[in-house]
Structure formats: structure tokens, C-alpha cells
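With one protein chain held back, the other chains of the complex are shown just where they sit.
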Amino acid sequence: MSLDKAAITKIAKLAHIEVTEAEKDTFVTELSGIFKWIEQLNELKTDDVPMLASVSDTALPWRKDEITDGHKRDAILANAPASDYGCFVVPKVIDHE
Amino acid sequence: MSELTNLSLAEARDALRAKKFSAKELTQAYVTAVEQHNPKLNAFITVTSEQAIKGAEASDKKIAAGQAGALEGIPLAIKDLFCTHNVQTTAGSKILEGFKPQYESSVTEKLWAAGANMLGKTNLDEFAMGSSNTTSYFGNVINPWRAKDGNKDLVPGGSSGGSAAAVAARLCLAATGTDTGGSIRQPASFCGIVGIKPTYGRCSRYGTIAFASSLDQAGMFARNVRDAAITQTVISGHDPKDSTSSPKATPDFEKALTGNIKGLKIGVPKEYRVDGMSSEIADLWDKGIKWLKEAGAEIVDISLPHTKYALATYYIIAPAEASSNLARYDGIRYGLRVTPENGALNELYCKTRAAGFGKEVKRRIMIGTYVLSAGYYDAYYKKAQRVRYLIAQDFKDAYTKVDAILTPTTPSAAFAIGENSKDPIAMYLNDVFTVPTSLAGLPAISLPAGLSANGLPLGLQIIGKAFDEETVFRIAGVMEEAAQFKAVPQGVGV
Partner (left out) sequence: MSEYRVKGKTGDWEVILGLEVHAQISSKSKLFSGAPNDFGSEPNENVSLVDAGMPGMLPVINEYCIEQAVRTGLGLKAHINLRSVFDRKNYFYPDLPQGYQISQFLDPIVGKGIMHIDMPDGTTRDIGITRLHLEQDAGKSLHENSNKYSYIDLNRAGIALMEIVSEPDLRSPEEAGLYLKKLRSIVRYLGTCDGDMEKGSMRCDVNVSVRKPGDVLGTRCEIKNVNSVRFMIKAIEFEAARQIEIIENGGKIDQETRLFDSTTGETRTMRSKEDAHDYRYFPDPDLLPLEFTQEYVDKIKATLPELPDDKKARYIKDLGLSPYDASVLVADHATTHFFETVAAKHNPKLASNWITAELFGRLNKADLEIDASPISTDKMSGLLALIEDNTISGKIAKVVFDKMFESGKTAAQIVDEEGLKQVTDTGAIEKIIDDIMAANPDKVAEYRSGKDKLFAFFIGQVMKVSGGKANPNLVNELLKKKLA
């Protein structure tokens, strides 16, 4: 699978990382190489094999509906690049719901 | 002073209890060692000497009052991937430079509750992605070992390079690490020390900065197997704050070091004898087999047929999970924010992440984003999860015949900084022996077994059944005894 510049541009957009034209070229080469290497997985027939998403040995634990957290605004905002009125401040969000 | 730092953790623990010296003296010795050697090695990103001394003073009081915890007064180093309350935690990244968590990771909380004290936060590959500790925003870590025939700086391995270097250079008694594809075992092998990655779910991931959630596990670096067993016991245990945490009780791993492995069946997988494997590594492996035979174990040839697909599988799953786990680093609530001139939100995201993440992290985010994207999810991510099932099944089948598995840890000894850096895949191949274990979630230890012709440490890996760290430690203890690896890096232990 060879990735082209358009694909790289699209992925970078999804990942919200600004990439220069030079970086795009590097990514095209590197990622194409990596995906070609990954293609070896196609040597395996896996249609009847289940997906293994977790090696965990436990079932999903359920928590009681109790208030055990919150009321720590200072801790929440302690590392904020910008905060005011008890909120995180960001450049204006255009499409609000 | 260096007398104190030459003691192992178990020795220091016993001496402190016997009041042979104070925790403050012990800690001061380490603080001095860090001051002396860290500038060259760059093993620490943040040094917390004052905090360490204060903690040592408190430990002395506790020891005097007969209330010593399991690790009372023991100075440790913490990989900068564990969130430590009010102490900078960076994940080796510019995007978290200056970030001071207002909370403590469950793993480090257990260490402090046991009475240990923190010398500092160790360097690592950025966001734990790497096998050389050459991708950190805070500079490379230098391996305290040097090759006989050269004067080049060598990599300590990664991602937990700083922790491994710190333990090898005796700048701390032990150090925490995390292992996702080999990030404890491989640097342990490169630095001639012991590194243990427990079963997935043994340690809590709460407060440990996530790289790949279904693979990450905390573990310990130490100078010997006993020290590793002692510390691993402390950091293990169920945590209700982590939904993937195992409810299994933690055995006392130190008690597992009985020295007796008679009758144990050890598997040797043929697929790990890879093409182009150095003869030194092959010879070391054979030596290991011999030692275990002599100790009364039975060697069984086994097959783990899907081994060669493990790396490709890992390099789909880990980046996929990482691409999602790292989405929270967006300049909004903490960490770096690059405010663009035009002030638009979208630019803020894109410029912040471009400036904050290094090359390797960006590369893996791109890979991960791609394999999850529409049209590719089935071909890549789903496929990889199916192959993962096969790899895990390989081990399950093998464990019907054997109790543990012996392999080399790495395909080579530590290489020079800059080598392997051109081709990402060449770097990924460093993890060829460690990745399958991670995919299967099994426990594994690396211990130093010999030196290369060039005078560099080589490690052997023992892989165990799920939640059978006891057998892993037991075998490692016996092998350690047989190997008699006493070498130390130059300038250390003098």
C-alpha cells in the first residue's frame, strides 16, 4: 500500500498536526515503507479468527453510583494555559450547539 | 560514599532496619552520585534532591519508631511517565514541559506508602515510543557502558533509557519503568541490569501516561533479581480506578526465590533463532539453556509459529491506540499551547501539536490515525487484532507443554547513538524478541547473562505464564546464580 501526498495531508488533518511540505514528503516515503512492511500480515488467513482486543483477565468492573469526586476546580485549572471565570479560555468556538 | 551506593537494595533495606546507617546518609550518597554523573548521562529530566532528603528524614523517624515500610528509606528513580504530585511530569515531551500533575499515579503512590523516596524523574523516549532514548525532548540518555573498541556514546535502550542508565550507573537503588513492546526489558539488556515486565493487569495504569492502553505495563529495574522481586511486589496490586486491573492478589515475589527449578519445563522457541542473529547472542542463549539444564530443568523445543508477524501486528495496534490516547494533548487544558496569529481554534490545535510532538511521536500518530480511518480499519486494525489472537494462542498452546520460555532479550548489544536512526523499521526490529510477549500480556524478565566481545552486556529473557511471575523470578534467580554476571560499567562501583 503506497501512500501519496494527498493521503498524508488528509491524515494530518484528522490528527490535527500541521505538517510542512517537506515533512509530507518524508512521511510519504517513511509511511509507505512501513505499510509495505506491515503487508506481511496478509500472508495469514484470519477470516475465522476472533479479534483479541484485551488480554485482561477480568470482567468489566461496575462502580456504585456515589459521588466520590469533583469539587476540585483549582486542581483542574492548575495547569491551564489560559483560564478565567473558572473556565478554560480558548479562541472563539464557531459552531456552538 | 560509594560504599553505600554499592549495596544492593535488599542489603540496604536490611542495613537500614539494623540501623547500620541512616536513610539520610544513604540518600545523600545517591544525591551526590546523581549530581556527579547525571550531567554526562542525562538519565534524569527532573532531580528532586531536596524532596528525597526530606523523605529520608521522615523515613529515619519511622524506622526509629519501628514502623518501617517494605521500602522504608530506599531512594528510587521514577520514569517520567508516572504522574507525581506537584513534580513536573513530561513524558519526555515538549508538549508537557512544565506540567505538574495535581495527583499521584497508583504505582508511585504504592512506593511512597511503602516508605521509598524519590530522587527524580528519569528520561525516556518521548511518550514511551522508542528503543533508544534518542527521541526525548530533553536530550539523549547515554549508556554508562562503553564498548571496548570505541569511544562512541551508546544508547541505553528505550523507551525507559533513563531508568535503566540510572540503575546501571548506581544513581539509585531501583527505578520504575513501563513496558509496552519491550521498553523495560530491552534497556535492561543494553545496560546490564534486571528488568521485569509483569502480566498485563498486575500493575495499575492509573496516573501512568498512556501510550498503548492494551499493552502498557509498569515494571521495575534493579541490579539483581531479588531487588526486582522486592520492588515489583510493592508496585503490584488491584486498583479499582483502573478497569483493566487484575483482581488477583499479589504474592510476595521475594519468597519465590527458592533457588530450586528441578523438574520445571523450559521451552526454547525455534522461531526466535532469526536469520542474521549474531553468534554471540546465539551462544549466550545456548549457555542459558545449559545453565538451566544443569539446575535440573528440562529443556523442551517448542514452536511459536506466528512470531515473525508480531512486530507488524504491534506496529498497527500500538500506534492506533496511541493516536487516540494522545489526542488529549491539544493545548486546551494543560501543557504547551501555541496561539496562532489569526487566533483560530483549529490552528491552535495543529500548531500546538506540531510544535509539541517530536518526529517519532508524529510518525506513530500518523500511522495510528491511518489504520483506524474509514476504509482501512478492517484491513489493518481488525486484521492486527486477529493476528494478535493467534500470537496469544501460540503461547497458550506452548504452555500446555512447558512452564516458562527462554529467549535472548535483544538481537544485539547496545548500539551507538545515531546508528539505526535512518530507517524506522530498523529501529523497530530491536523489539523482535520482546514484542510477542507484550501482545500476549505475559510476564517476562530480562537479566544480564554475559558480555559481548566488545565488553557490552547481553541479556536473556524468561517468559512466564499469565500471573506466574513467581516462576519467572525463580528461574531468573537460578540463572543469575549460574551466570555470575559481576561486570559493571566503567567508573561505577569504584
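We just call them A and B in the order they show up, numbering each chain from 1.
Here, a residue touches a chain if its C-beta (ideal position, glycine included) is under 8 Å from a C-beta of that chain, and two chains touch if they have at least 3 such contacts.
These numbers were taken from a predicted model, which means no experiment stands behind them.
Contact with the chain that does not appear here is found for just one residue of B:L372, B:A413, B:V435 or B:L451, B:L372. The chain omitted from view is touched by exactly one of B:G55, B:G73 or B:P101, namely B:P101.
Set against the missing chain, the residues B:G130, B:G161 or B:G207 yield one that touches it, B:G207.
Residues of chain A that touch the chain left out of view are 14, 16, 53-54, 56, 58-73, 75-77, 84-93, 95-97. Within chain B, the residues in touch with the undisplayed chain are 82-83, 89, 91, 96, 99, 101-103, 105, 205-210, 212-214, 240-244, 320-321, 323-324, 326-328, 330, 332-334, 343, 345, 349, 369, 372-374, 377, 381.
By definition in this document, only the chains that are shown with their structure count from here on.
Chain A and chain B have Cα centroids separated by 24 Å.
Residues 3, 7-8, 11-12, 14-19, 27, 30-31, 33-35, 37-38, 40-44, 46, 49-58, 60-61, 63, 72, 74-76, 78-82, 88, 90-94 of chain A touch chain B in their complex. Contacts from chain B toward chain A in the complex involve residues 98-100, 102-103, 199-201, 214, 240, 243-248, 306, 308-309, 312-313, 315-316, 323, 327, 330-337, 339, 343-351, 353-354, 357, 362-363, 365-367, 369-370, 373, 380, 382-390, 392, 423-425, 439-441, 466-467.
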